[in-house]
Each structure stands twice: as C-alpha cells, then as structure tokens.
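Complex shown without one protein chain; remaining protein chains in place.
After this line comes chain A, so read on.
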C-alpha cells in the first residue's frame, strides 16, 4: 500500500489506473464472498426443510394425509401416525403459554413501572439468566425434582376436584354436574408425575425469560409523554399500563408471545424426560404423551426404514409449523421496529 502510494505520486497515470482496477476487482470478489456467506443462512433453512421432506417422503407416500390424523405409532407393525406427537407438542406449548404469558407480563410490568430504578437492572439480569440455563438442565430438574412435586401436590388436588376417579373417592360437585370436564383430568397412573401438564409447566419456566424480555423491551418504547399525560390526568399505574402501554405495544407483545410459542414447540430436552413417551391417544392433561421433538430424540438412534422416514416426516412438520409461528412473530415485531424508527 505504502509502496504503491509513493509510486502513484511519481507516476500518477499508470500505477493509479492499475491500482483502481485491482481494487475494483478485489471489491467485487470480496462482495461476492460476503454475499455467498449470507446466502448460507438461506440455504440452511431450505436445506433443513428439504432434507427432512426428502427423507420423510416414504412415510408421506405410504400414509398420505392419514399420517396427520392417525393415532397409531406402532413400530412392531410398521404403522405410523403423527396425531399423538402433534397433540403432545401443541398441548404442552399451550399450557406453557397460558402459564408463561401472564407471569411474563407481570415481570415486564414490574421491571418497567413498579420496581425502583436500582432494582431493575439486577432483576432483569437474573430473569435473563433463566434463559441461559441449558435445556437439558430443565429436563433433569423436571424429571427428578418437579415431576415428583407435581405428583405429590398438584396432580392429587386436580384429580380430587376435576376427575371422575378421584384418589379421595369423592367425585366433586363440579364433575357430577359437568361430566365432560373429567375427560381432561383422567390419569391411568395417578401417582406418576410425568405427563402433558408437567412438561407444559417446565416449558413455561423456560420461555418466561424470552417473552418477558421482549415485553420489557417493547414497553420501554412507549413515549414517556404519553404515559406522563395519563398520569397527569390522574390515572393509576395499572390504568396507564392497561390503557396506554398495552394498546400502544399490542402487536409486538403478541409477536413476543409467538416467539415464546416457537421456542416451546421446538424444545426437545426439557420435555423428553417429563412427557412419559407413550403413544396412546388421550384428551387428558394429566396423562403421559409424547411430543414431536421428544419422539425424534428417543427413537431416531435405533430407527430403520419406514420408522426413520416417519420420524423425518415428523421433523418436517415441526419445522414447517415453527417456521410459520416464528414468521408471524417476526412480522409483528418488525412492525414495532418501523414504528420506533418514526
């Protein structure tokens, strides 16, 4: 560089032209290399969808649309249907959202409106540490600590009040008058902690930091003058949050919820131990089940032939569904980003 610069001073025309052409060639190559790397992001998404679809095509061909609606998962007879894993995935994710969204909202509210300034940083960091804990640790904790806790404290209470075969023998007033409710609270093994509810609760703890950190971030984008105006008119903190902050950030809040949903749907290790890994169809939250990701983790290693293809087909379904959920999440969060820019 220095040499060319001094040369350029003595003979400007010749070397200068060469330098410009070398530079523009290098610039072009450099740009292409960078672009190729960026395209790898695109390729890995297409590749993940394409490879699972490709290796899952046998299962899709053999079972057709019935793959989605069949509750059979029977490796000994080579019959595979995705219904039970789909129900388990959706059921656990829904429980996780129902529990995690209000708690995350509470945390975001606390961190943006209630807590004294000196407390906000440390508490926010602590909640984010929850997101840093590896999912396998959630799985262990779920299996050894939380599932026994559910079996001992939560499940008996739920069954006593909502099931038609309660451990204490007295069918509750509610179940006597609204019998269909018992369908959701039956359990073949009443003293067993694993099940859809337990897995959903473990997932809830896992996604709380994701949802609450998005909520906190978007709550902070609400212009102070809007909030102060409401306070000046005599609003209470709750009224400011419910009538000013939430309407202003609604789209992004829903985006954050969908982001948490995407995480919950695709999570493997946190639910692999606490779901029970059974393939019997049931409407009950207290029954064991299986999710798409946990089925793959448990069976792919030993699977051959059609079973392997069915697992790949499951992976494809999971990928497509999470892709759509995350797409919605990012679209909703992006609209906030543009709003913020204005």
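Definition applied: contacts are C-beta pairs under 8 Å (C-beta built on N, C-alpha and C of every residue); 3 or more make two chains touch, one makes a residue touch a chain; residues count from 1.
Here, contacts and distances are computed from a predicted model.
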item: Listed names "Nitrile hydratase subunit beta", "Phosphate transport system permease protein PstA", "Cytochrome c-type biogenesis protein" or "NADH-quinone oxidoreductase subunit J", matching UniProt entry of the absent chain; value: "Phosphate transport system permease protein PstA"
item: Touching the absent chain when the full complex is considered, from A:205, A:244, A:257 or A:332; value: A:205
item: Selected from A:107, A:175, A:203 or A:230 as touching the chain missing from the view; value: A:107
item: Touching residues on chain A - with respect to the absent chain; value: 23-24, 26-27, 30-31, 33-35, 37-42, 44-45, 47-48, 51-52, 54-55, 102-107, 109-111, 114-115, 123, 125-127, 129-130, 132-141, 143-145, 205, 208-210, 212-214, 217, 236-239, 241, 259, 262-263, 265-269, 272-273, 293, 296-297, 300-301, 312, 315, 318-319, 322-323, 326-327, 330, 334
